[in-house]
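As you look at this complex, bear in mind that one protein chain is not there, while each of the others sits in place.
Letters A, B and C mark the chains as written, and numbering starts fresh at 1 in each.
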Amino acid sequence: MSGNRFGTLFQYQSWGESHGPAIGCVVDGVPPRIALSEADIQPFLNRRRPGQSKFTTQRQEADEVKILSGVFEGQTTGTPISLIIENNDAKSKDYTDIKDKFRPGHADFTYQQKYGIRDYRGGGRSSARETAMRVAAGAIARKILSDVTIRAAVVQVGPHKINRDNWNWNILHDNPFFTVDADIIPVWEEFLDGRRKAGSSVGAIVEVVASGVPAGLGAPVYDKLDADLAKALMSINAVKGVEIGAGFDCVTLGGEENADDIRIGADGNPVFLSNHAGGILGGISTGQDVVARVAFKPTSSILTPKQTIDVHGNETDIVTKGRHDPCVGLRGAPVVEAMMACVLADHWLRHKAQNL
Amino acid sequence: MSGNRFGTLFQYQSWGESHGPAIGCVVDGVPPRIALSEADIQPFLNRRRPGQSKFTTQRQEADEVKILSGVFEGQTTGTPISLIIENNDAKSKDYTDIKDKFRPGHADFTYQQKYGIRDYRGGGRSSARETAMRVAAGAIARKILSDVTIRAAVVQVGPHKINRDNWNWNILHDNPFFTVDADIIPVWEEFLDGRRKAGSSVGAIVEVVASGVPAGLGAPVYDKLDADLAKALMSINAVKGVEIGAGFDCVTLGGEENADDIRIGADGNPVFLSNHAGGILGGISTGQDVVARVAFKPTSSILTPKQTIDVHGNETDIVTKGRHDPCVGLRGAPVVEAMMACVLADHWLRHKAQNL
Amino acid sequence: MSGNRFGTLFQYQSWGESHGPAIGCVVDGVPPRIALSEADIQPFLNRRRPGQSKFTTQRQEADEVKILSGVFEGQTTGTPISLIIENNDAKSKDYTDIKDKFRPGHADFTYQQKYGIRDYRGGGRSSARETAMRVAAGAIARKILSDVTIRAAVVQVGPHKINRDNWNWNILHDNPFFTVDADIIPVWEEFLDGRRKAGSSVGAIVEVVASGVPAGLGAPVYDKLDADLAKALMSINAVKGVEIGAGFDCVTLGGEENADDIRIGADGNPVFLSNHAGGILGGISTGQDVVARVAFKPTSSILTPKQTIDVHGNETDIVTKGRHDPCVGLRGAPVVEAMMACVLADHWLRHKAQNL
Partner (left out) sequence: MSGNRFGTLFQYQSWGESHGPAIGCVVDGVPPRIALSEADIQPFLNRRRPGQSKFTTQRQEADEVKILSGVFEGQTTGTPISLIIENNDAKSKDYTDIKDKFRPGHADFTYQQKYGIRDYRGGGRSSARETAMRVAAGAIARKILSDVTIRAAVVQVGPHKINRDNWNWNILHDNPFFTVDADIIPVWEEFLDGRRKAGSSVGAIVEVVASGVPAGLGAPVYDKLDADLAKALMSINAVKGVEIGAGFDCVTLGGEENADDIRIGADGNPVFLSNHAGGILGGISTGQDVVARVAFKPTSSILTPKQTIDVHGNETDIVTKGRHDPCVGLRGAPVVEAMMACVLADHWLRHKAQNL
């Protein structure tokens, strides 16, 4: 009810502030007897970890996850899995001059309005640091979805889109941009360097693809698979738009182009001849790839002065110094993957519960 | 859990199939002592009702709603409000030839995969007829949000966008397109006529604006106001994309352009100088207009033959005759309004519960 | 959240007032392809129906249930099952003189305190008439639990307990008391006749036994099977106590007597040598009979004048005329069975969802 919890059957409760002693989450509903250790989670956290290139925040966090419960002799027991990551490099002094000012485009103003109090250090609970727990939970979700492959790529940075003909999943983790088009890398490097030096920031689009999803996942009407995906993805910090399959582009198509024809494949199973639907019809997976795209806004933590007010109601200006990502969408890719994994794991368990 | 229920504090359980004896919903969590009668709900249902112009399905339904519980002597009592609408014009014979075939772009295939059984008459539970109950529930949600104005306009049909300089809310209910640009009406009429005669269909974009929303609505992290909006809107039949404020366009902006400056207005209250955020920061309302846009796909019920398979695994072709909307997005506008109302009413009650 | 809904995976939303046009519920989460018709539900409603002997209220209700959705060609479809029962014999005039007075022992006072408004006719939402929907939902729950037998017997009326040596399930539905001891029948008849003529009322204890429950149902810690049973049973109108297995009597036992020894039976399966645990250990079913006992208070609708106040804060007296049960516990037995069925069906589905 308080909005710090994800899911229905696969679920987790997240907690922690950017500059508190630690952040963590409790993952519940995981079936018993699944092999699990920190080594299953850490690699995903490492991908999201800040400070790995000049295009991400210089905050240095080991982001070393510890499992405190729910695993016995290397296997899940069906009881809650408590995960914790200590905050090591929380430089609270960086934030003291913005204690009383609301950074435009940030949650400072709305948290103050809602609660009448806020932990201003690093954004407190509203910090993107919370997404580390999404990535950790997502790593556990993947263990439930053993035959599903989930990958997210950055497909646009500012105005610069990838060439989809170059799509190559093999390079996804070999570049600092989580992209799949080798040719776009120098373009983005130059573009981001310019933005960073100008004290500005830039948005991005991330595309996520889940392969191997069986037909039948998703619930009709209000908990459609695409509806739950939309919520999970929109809940990521800085996201302003979500689309499934052809998305907004389907508006200009005719029904005869947009609907995906069905044939019987060589193996005797149904085959769709296209995938405008993004793998979902009527809120339920078709067995095709589930495909979504997510728009990340440019971060509002920039060096350009902005007009704002303070908590006392006075007009003032603000420059956000601190350490920030020029393009938060880049580090968004592992988070987008994680949320896809969490949604699919939840509906996987829900689907099992819905049939005798 | 089964996906037929909306909301947490303001909530409703929907039920019914397109060609069953009736459809209905049970709205629960409504505060007591609110004046309520069928007359508060019926006008919204009338706007959504089919058969009102040549651009919507010719199915004739009175869509007369009855309140069966929860209201006593003209006031809500705090107990569940049961609403029912009888299905009068369900022509089941129209659908007998598609009993065994899966219509491409429809939920036929996925319901069969999920449940191993489906009510094929008119799409059964997956029919857009269910959206009547969303509109009814939305009408009750508006009673909770007495100072909030919620209006949705169609802003694009196929490739034809409105001219935003012409925006005029006053004509919203005076045209069959729920549009706010008088000049676009003849363009769309000609375009839709062509599509309808060609047995084709077309998509649309609907924009919804909620004015008068107080600051502080929404929960952080997973139940952000925009996340819950994204889910509610994506759950509407035929929706493939949702964006908030500047949405996908914010990707090409710099942070200094995108973040909305804050000043103190003449009345001493905070004023934002722009609204790229769509009235939401950190998942919580700012007090500005809450703005979202929704992409409706072209309906898949078209006269052009499509390739498909049947329940026995044979390849075949299909033409969907029946009675259908050439542009489902048109009738989507009242449904989009309703979902905005339901999300805001839910977070309104949640916000009250979160402060002593 | 509003308290009108039962369950997590097997769930239903109940609605309706005693003297409104109808009462109903929407059962959701039922797996698809289960044979279901009104004929599966009506017999259970008939057992609970009032007016069948001089020991129950003389209100005459056919209690004829109709299925409005979720069943297609005789089978469940996995979509919500809407049930409705019309109120035929609602004599609202009986209640007009208590419109402004709070009946002691009734919910009149607390509903007024909570909501500031109440449907005073027949108790409105607080009427035991609502339990008809529990019985209807329970009948559907039994279809999920095909190998489980659930039976409830009245074991005590006022001070008169049955002789447990006479226990005979075969007579359960052949007497107006839902009892299993033939010898107690004349004792209770005479006792209840005396109470009825004196304008008084009396309490009762109901014992429910579920046989054939597999080991493993129930969740640890907060949703223990016995905890969920306690809630479901305590939620029945007029119930003031719930105990599992040996219940309150286990307080005087030593641990060596109370713990049930385990052996291997002739079939190679575990066998417990006693059942003080009532079939539940650590909140999870053992495979033994699940046993609970429920205390029903004497109804407060009696002919003896009681001291009370009215809505204006004046002291006054009240006699509840109307038509009422001298011993509500008698008609409680079918409701107790129904709640046991609903709890077990819910945990049955939950258990399936918790294992891959």
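By definition in this document, a contact is a pair of C-beta atoms (placed from the backbone, for glycine too) under 8 Å apart; a residue touches a chain by one contact, two chains touch by 3 or more.
Quick caveat: nothing in here was measured; it's all calculated off a predicted structure.
The chain that is not displayed touches the following shown chains in the complete assembly: A, B, C.
Of the listed residues A:Arg49, A:Arg125, A:Arg151 or A:His351, the one in contact with the hidden chain in the full complex is A:Arg125. Remark: the omitted chain is touched by one listed residue; of A:Arg48, A:Lys101 or A:Lys114 this is A:Lys114. The missing chain lies against subunit B, touching residues 9, 29, 31-32, 34, 78-79, 144, 220, 349-350, 352-356.
Although one chain is hidden here, its contacts on subunit A can still be listed: residues 1-2, 4-5, 8-9, 11, 13-17, 20-24, 26, 28-29, 32-33, 68-70, 72, 75, 77-82, 114-119, 124-125. The omitted chain makes contact with subunit C at the following residues, 1-6, 8-9, 14, 102-107, 109-111, 113-116, 125-126, 130, 156, 158-159, 195, 200-205, 215-216, 218-224, 226-235, 240-248, 250-256, 258-264, 268, 270, 273, 276-278, 280-287, 295-302, 304, 306-309, 313-315, 329, 350-351, 353-355.
The rule we apply is simple: only the chains that are shown with their structure count from here on.
Identification of common neighbours of subunit A and subunit B yields C. Chain centres here are Cα means. That of subunit A falls 26 Å from that of subunit B.
Centre-to-centre separation of subunit B and subunit C, using mean CA positions: 39 Å.
Put simply, the C-alpha centre of subunit A and that of subunit C have 46 angstrom between them.
Residues of subunit B found to touch two or more other chains are 1-2, 4-5, 8-9, 14, 114-115, 125.
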